[in-house]
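With one protein chain held back, the other chains of the complex are shown just where they sit.
For reference, chains read A, B and C in written order, and residue numbers begin at 1 within each chain.
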Amino acid sequence: MTLSATVVGGSGFTGGELLRLLVGHPEFEVAQATSRSYDGKSVGSVHPNLRGTDLRFSDPADLESVDVLFAATPHGVSMERIDAFRDAADTVVDLSADFRLDSEAAYDEWYDGHSRPELLDEAEYALPEINRENLAGADLIASGGCNATATILGLYPLFADGVLSGDEQVVVDVKVGSSEGGAGGGEASSHPERSGVVRPYAPTGHRHEAEIERFLGTSVSFTCHAVDMIRGASATCHVFPDGPVSKGDLWGAYRGTYEDEPFVRMAAGGSGVYRYPEPKAVAGTNHAEVGFELDPSNKRLVVFSAIDNMMKGSAGQAVHAANVALGFEETAGLEFQGLHPVGAP
Amino acid sequence: MTLSATVVGGSGFTGGELLRLLVGHPEFEVAQATSRSYDGKSVGSVHPNLRGTDLRFSDPADLESVDVLFAATPHGVSMERIDAFRDAADTVVDLSADFRLDSEAAYDEWYDGHSRPELLDEAEYALPEINRENLAGADLIASGGCNATATILGLYPLFADGVLSGDEQVVVDVKVGSSEGGAGGGEASSHPERSGVVRPYAPTGHRHEAEIERFLGTSVSFTCHAVDMIRGASATCHVFPDGPVSKGDLWGAYRGTYEDEPFVRMAAGGSGVYRYPEPKAVAGTNHAEVGFELDPSNKRLVVFSAIDNMMKGSAGQAVHAANVALGFEETAGLEFQGLHPVGAP
Amino acid sequence: MTLSATVVGGSGFTGGELLRLLVGHPEFEVAQATSRSYDGKSVGSVHPNLRGTDLRFSDPADLESVDVLFAATPHGVSMERIDAFRDAADTVVDLSADFRLDSEAAYDEWYDGHSRPELLDEAEYALPEINRENLAGADLIASGGCNATATILGLYPLFADGVLSGDEQVVVDVKVGSSEGGAGGGEASSHPERSGVVRPYAPTGHRHEAEIERFLGTSVSFTCHAVDMIRGASATCHVFPDGPVSKGDLWGAYRGTYEDEPFVRMAAGGSGVYRYPEPKAVAGTNHAEVGFELDPSNKRLVVFSAIDNMMKGSAGQAVHAANVALGFEETAGLEFQGLHPVGAP
Partner (left out) sequence: MTLSATVVGGSGFTGGELLRLLVGHPEFEVAQATSRSYDGKSVGSVHPNLRGTDLRFSDPADLESVDVLFAATPHGVSMERIDAFRDAADTVVDLSADFRLDSEAAYDEWYDGHSRPELLDEAEYALPEINRENLAGADLIASGGCNATATILGLYPLFADGVLSGDEQVVVDVKVGSSEGGAGGGEASSHPERSGVVRPYAPTGHRHEAEIERFLGTSVSFTCHAVDMIRGASATCHVFPDGPVSKGDLWGAYRGTYEDEPFVRMAAGGSGVYRYPEPKAVAGTNHAEVGFELDPSNKRLVVFSAIDNMMKGSAGQAVHAANVALGFEETAGLEFQGLHPVGAP
């Protein structure tokens, strides 16, 4: 018996990705895809890959009763509409930042405050690799930020396994694709201005730092760069451990944490063109690649982590979390293995 | 009961695409992926999207007995090794040009002759849209050329339905991605030289003309351009009908031919960004998009056709044809719907 | 003694290109760069390559008296403001379409009519290769359209030299970069949607047909495609001559027409990666490349022509024409030779 699902904000990039995943998901049937701007238009007119479906956008004000509602709305919308979302659905998966942090104070510090702070305790962070046990049966799920996800997946095993203590200097240098900016975009996102860039943005004070610090238990020095790809987030984490760390320690921590994970694989050296994690190698998939290298001369550990920001960093993570929450096969609807070769996907 | 399948030439781009499709195919199990250069290495070390499998390349000289063998070897290899291929497998699907044409004379004219012309009659062209009836039960299948496939899919309904007579002037201007050049590549395919190009190649005398003429029954004036994408072939066909043609005639021909086809969809006008066929809209999928526009002032008909050259133009077409030949669901293993947004895939 | 020059519409792409050329031009000094939106801001804040200058944008309502005024405004603005432009400057070079055609009827057919048709006779088309004699001393100059320029440069010698009669079927298939859409741009021009495209636009009825027909004396079948580059327009012209044409005829026509031209060079065959005209090979320069190939089996002639749409197709052509009009060295300010390698410039 399939469950019914609604995507609020279905005309955006993340909403479209959710629709793509849900349309192909064996356990879900899409009931509604809402969009104020495209109300009544076919979903395929906005997302050309979905031209084969006969879905049409509906008005976000008219939410039908469904089993699961995915909210792919801008930050701030979900906290305003959360009661309507929960009235409409037993399980709500929010892809904005509205329920990612666990305290009102954090929202005061990093965002513009929070209008429903009493719900923060209730919400579960969607990343199964670090929160699987709490996701089972959860009915309010907060999908993580893409850059935060890449960073957390790269570093979490080292903290969990005690290789790092939390006192280390950690620099996280992230490179991201243009889909992070969402559909529409302004002048900086126009093709002539955005093509071929290596452009610092949010060089300091990026909001994803808050999530990273929440789940790693330590602060990081975080800087983002826009580069020429559409999908993808790649985090390079430069860490200075207090004492000697061996490759064996590192492999132990990563294997111990990830060996049974269906969506995390290691890429640390080896032969061929793709020796370290690369967004290209996971484009279109829910996989994360993690790898590392030791720099003995600088007593530095370099950790690489790559995801598709639209998938593992957003819609894929949301569906994965819903699978866990609802007791489905974890990989249901997320089996796509990606392409080779593939360009700037 | 799954069938066993071998991919000869598994380390090339087309071979890798076949492996990806077969690994995810419900009716096949991959027995062997051969590669002389990578014998013994893991498939994932060459095709990073397949890191999750534990397949290893084997020596092409040691072919096991299997149900189906896909040959993704350079032109000329299959005609030399065809007896070994057919000894090893009941069904052989060849992705080279070796069995696409139907006469020795054609190979003399367009290629360097043919060493096994007696087999040409036996081979069936893999494009189900124009040869479905003959594919059922076929045991030697010749997958079409990518540029020929795009062109044929765009124009075939007009000839089949009598909108065009075959006497018309037809110009086919094709734009293709860099994966057509295959893995390896030389200086012209290096990233600095190949990025951002609009580069005429094979401005005249392209070998795919032979296939196009075989299946459309008319000659075309064909020119190819390399453009900056990895996957994709886009054919723009400029046709000058002898007499008046209406939009109704055109829609009639296309709908009549394609309305039940699982992998062809029309994109002819409409609203939004993607109003005509685009390779981006079908990247990674086995879909073809076909559309058209009438130019009354020039008495011209412009037909657009877009495919992923690695899929509908090669490995996807091969698997589709095998599905037809073996009586499987036609879409088995080919369900991926593509991505939005997606860059230069 | 340098002449003073104003650029109206200086914050757009074409305006910025004009400013770049004029700042480096030995005979000009930039008096004003106007921009309503950026009035008072530094030119370098919009055009980062001009950060070294201390120019600031001024209000387009306050035009100083100068020697030459270049108008880089949207179509329709120049015909409204032409009196103010001519009051301010002795020589006006307009880069819009407002003065490219020679009759009110043509503007009625291809545009939304013309408010100052009496000036059409007075205006001179800026392309020196076909209109040099009339440009000397001209005081109202209309810079050509980029796609029209590429097409005209490719075909003009064949008509001028009598190789073609004007009765031939001519298909022009153009591929253009994203700078043609101008600064700003909407959703279709956003990086995620525009990257990696082969996108038909204006498949029929493109306005540049009017210019092409004016100067070639024959109608052409014209279709444009957006491809993944920023600068560049490449025209592939498929021509079906009435009778036999030899390579010698073609070389004769092209050499005869272009041998003394400082900005046109032939690229027709030869060795190496760049054997035919390519936008990359002329990116950033005022050069056009023209080449051809004969297709005997189809009795077809294929002509290739490549320019940088911002230079030879717009600002460079305008400066070249101004050089001719004012008696300067033709290549003054236009000496840049381009880069190798260069990506999707």
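Keep this in mind: a residue touches a chain if its C-beta (ideal position, glycine included) is under 8 Å from a C-beta of that chain, and two chains touch if they have at least 3 such contacts.
Predicted model, so just to flag it, every value in this text is computed and none were measured.
Novice: Which residue from B:F13, B:F28 or B:F304 sits in contact with the chain not drawn here?
Specialist: Spelled out, the listed residue whose C-beta touches the missing chain is B:F13.
Novice: Using the touch definition from the top, which of A:A138, A:A306 or A:A321 touches the missing chain?
Specialist: Hidden-chain contact among the options goes to A:A306.
Novice: From the list B:T73, B:S179, B:S221 or B:S314, pick the residue that touches the absent chain.
Specialist: Selected residue, touching the omitted chain: B:S179.
Novice: From the listed residues A:L140, A:M229, A:V245 or A:V264, report the one that touches the chain absent from this view.
Specialist: Considering all chains, including the one not shown, the answer is A:M229.
Novice: Which chain B residues touch the hidden chain?
Specialist: Residues 13, 178-179, 181, 183-185, 187, 189-196, 228, 230, 343-344 of chain B touch the chain absent from view.
Novice: Touching the missing chain, which residues of chain A?
Specialist: 169, 171, 173, 175, 187-188, 192-193, 195-200, 203-205, 219-221, 223, 225, 227-229, 232, 234, 236, 238, 240, 273, 276-280, 293-298, 300, 302, 304, 306, 341-345
Novice: Mind listing the chain C residues that contact the chain we can't see here?
Specialist: Given the touch definition above, chain C has residues 13, 16-17, 20, 23-24, 41, 45-52, 177, 179, 183, 229-231, 265, 267, 270-274, 278, 280-285, 287, 310, 335-345 touching the missing chain.
One rule holds in what follows: only the chains that are shown with their structure count from here on.
Novice: Select the chain at the greatest separation from chain C, using centres from the mean of Cα atoms.
Specialist: Of all chains, A has its centre farthest from that of chain C.
Novice: Using the average of all C-alpha atoms in each chain as its centre, how far is it in Å between chain A and chain C?
Specialist: Computed from C-alpha means, the inter-chain centre distance equals 45 Å.
Novice: For chain B, write out the residues touching at least two other chains, lowest number first.
Specialist: 229, 273-274, 278, 280, 341-345
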